[in-house]
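With one protein chain held back, the other chains of the complex are shown just where they sit.
Letters A and B name the chains as they come in the text, with residue numbers starting at 1 for each one.
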Amino acid sequence: MTFLFYIFAALAIVGGIGVVLNRNPVSSAFAMIVSFLGLAALYIQLDAYLVGTLQILVYAGAIMVLFLFIIMLLDIKSEEGRQFGVFSTAGAVVVAGGMLLIVAKVLKNFEAGEKALTPLKGAAAETTDVSAIGELLFTTYWFPVQVIGMLLLVATVGVVVLSKRELR
Amino acid sequence: MPAYALEIIVFSLGLVLLLVDAFAKLEDKRSLAWLGMLGLVVVFGLLFKVEPRAADDANVFWRFYSDSRMSLFFKGIAILSTILVLAMAIDYRGLIEKFTAPAEKKAHPQAGLGEFFALPVFACAGLMCMASATNLVSIFVSLEAVTITFYVMVAYMRRNVGSLEAGVKYLILGALSTGFLVYGFAWLYGITGSMDLAEIGAALKSGDVSPTAALFAFSLILVALGFKVGAVPFQMWIPDVYQGAPTPITAFLSVGSKAAGFIVLLRLSAVFLGSEAVAGQVAMAFAVVAGLTLIVGNLTAIPQSNFKRLLAYSSIAHAGFLLTALAAAPRKLEAGQLSSATVVAFYLGAYLLMTLLAFLVVGLVRVHRDSEEIEAYRGLGKSSPFLALALLIAMASLAGVPLTAGFFGKFFVFQLAIQGGHWWLVTLAAIGAGAGFYYYLKVVAAMYWDDPTGAAAKAAAIPVSALTRAAVVTLIVLIVIAGFAPRMILGLIG
Partner (left out) sequence: MDTGLTLNHFLAVSGILFAIGLAGVLIRRNIIVIFMCLELMLSAANLTLVAFSRFNTGANGAPDYHGQVLLFFIITVAAAEVAVGLAIIVALFRARETTDVTQIASMKN
């Protein structure tokens, strides 16, 4: 268990670094898929099977394919010249480093975080997360589901409006 | 009628507009905007007919939705601004047609116009949901529904590079803000074990929660909402996006999206301010952000020569005043004292009136003079005295001249800050208000006095349609009423 955690965590993080450092957008996109697979494995280690599957289907599948499709459609080449500006790199290092320091400090003082991961037992191991989440979605959370429906409608209309045939 | 019926009506109205546009083969699509405005006016009237939730109504829905007076007031702001945005969109349609018309010769020249009238209605439904959201999940989905609608509307003129660049900027910053918001919500949920704001507040109050983690969650949320309301140092996207977006959408962005950001900020800050362990630091964070926003917003507005950019910086400056009200939130309300939520609501109401009035004129001048520079307003006092008068009143109110709505907005903020003893914030706000007089009156000076040759005064008068005239007159009357009798508006807030 522990061993697997470190492998998948490393996969997620190395993939993330790959997205940032690769010159070629296609390589970045593939690094992103690696990172998402690592994350999905971590979700499954946390007994979130449905969410882990969705992560692979929706993120690694649909969203990343869309990214790759657009990169190919626009025929984007690797970046040329100096990859990173001095100022933006310095700024990024300061901001991201600061963010890491803050997270480290918060986690150090976070006693609830010492809770150990123990396997689910008894009734908890019996419930399947698909039925539990499904039931919550369509009973307690019916209102946000309706709003999400509107959001998807607007997004569809918006994409159609923005990508009508172009003047030549 | 229960409060949620209003959202249902507005959403259905949006659907009707889309369907009519798709199937009715309208010759002149302006009728869509008329239909939208008519529907929204009816909904605005129904706002006064809302019955409070029945005491025995135990539907789980009410854990996501509040029908308090405050929420209704913010719904009113959303509806009113959408009506005026549609009115502006009618005047602005020429430019939209120019940048969206389809390539085919025999295609309808207004083919790209229908959605431009329907999308604001959907945004309005989202804003209304946000005004009532009392649960992290409903806040998140309604906020995102509004944000995604705005992405589309900002980039709507898809053959105009300025509009598309504004769209991309707004997209990147909006997505960044979403990332921070989700991370903050995840922490807030994690440490309190609940998505419900009331339960989260109780958990934070009980003191079982790690204060460092609570402050971390608060900072992430503050960063996210700072982007939405345009607080310094997260304001950098505002001038470019405001300048590039179609003018009616800029107006919507500066009023609707800002009001929605503030109601979410109000709800969440109340949760954190209720906890003894973190209240001090939270108020301090608000004070620092408010101070920075006041200084940067007001001082960077001074050298602007483009009127739309000037209004963008002015919107940052007003965010500074609103944040000051949040920073000065009294711990314990004394009798007769206004709560900071009331002050924020009043300020936003006043801000709505004066900003939309200014943008109505900006849109007309953009269409007929083809410019947004302050120079284009030279001699407007002679050539179009009606529009000049409207702009004069809008500027006076934005600057905070007595007997206008803007004056009482600022007055209540100062009152709150002085009662709380936040003297350095009072000083910064006074400097900001002083700077405001300079840059707002610069426009007035251009309209009435800055015309040495007299040539600008002879320019053709800008035609004003009956609808726009009615909108302008209504806004002027409301600004003056709120300036004489602020208690009337305060009564509506409850």
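In this section, contacts are C-beta pairs under 8 Å (C-beta built on N, C-alpha and C of every residue); 3 or more make two chains touch, one makes a residue touch a chain.
These figures come from a predicted structure and were not determined experimentally.
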{"item": "Omitted chain's touching partners, listed by label", "value": "A, B"}
{"item": "Residue of B:L32, B:L47 or B:A155 touching the missing chain in the full complex", "value": "B:A155"}
{"item": "Residue of B:K29, B:R93 or B:K169 touching the missing chain in the full complex", "value": "B:K169"}
{"item": "Interface with the unshown chain - residue positions in subunit A", "value": "1-2, 5, 9, 12-13, 16-17, 19-20, 25, 28-29, 32, 35-36, 39, 42-43, 46-48, 50-51, 54-55, 58-59, 62-63, 66-67, 70-71, 73-74, 76, 79, 84-85, 88-89, 91-93, 95-97, 99-100, 103-104, 107, 110, 112-124, 127, 129, 132-133, 136-137, 141, 144, 148, 151-152, 155, 158-159, 162-163, 166"}
{"item": "Contact set of subunit B toward the excluded chain (per top definition)", "value": "136-137, 140-141, 144, 148, 151-152, 155, 158-159, 161-162, 164-169, 171-172, 175-176, 178-179, 182-183, 185-187, 189-190, 193-195, 240, 243-244, 305-306, 309"}
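Going forward, only the chains that are shown with their structure count from here on.
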{"item": "Chain centre separation in whole Å, for subunit B relative to subunit A (CA means)", "value": "31"}
{"item": "Residues of subunit A touching subunit B in the complex", "value": "102-103, 105-106, 109-112, 139-144, 147-148, 150-151, 153-155, 157-158, 161-162, 164-168"}
{"item": "Subunit A-facing residues of subunit B, complex", "value": "11, 18, 60-61, 63-65, 100, 102-103, 112, 115, 118-119, 122, 125-126, 129, 137-138, 140-142, 144-145, 148-149, 151-152, 155-156, 158-159, 191, 210, 212-213, 216"}
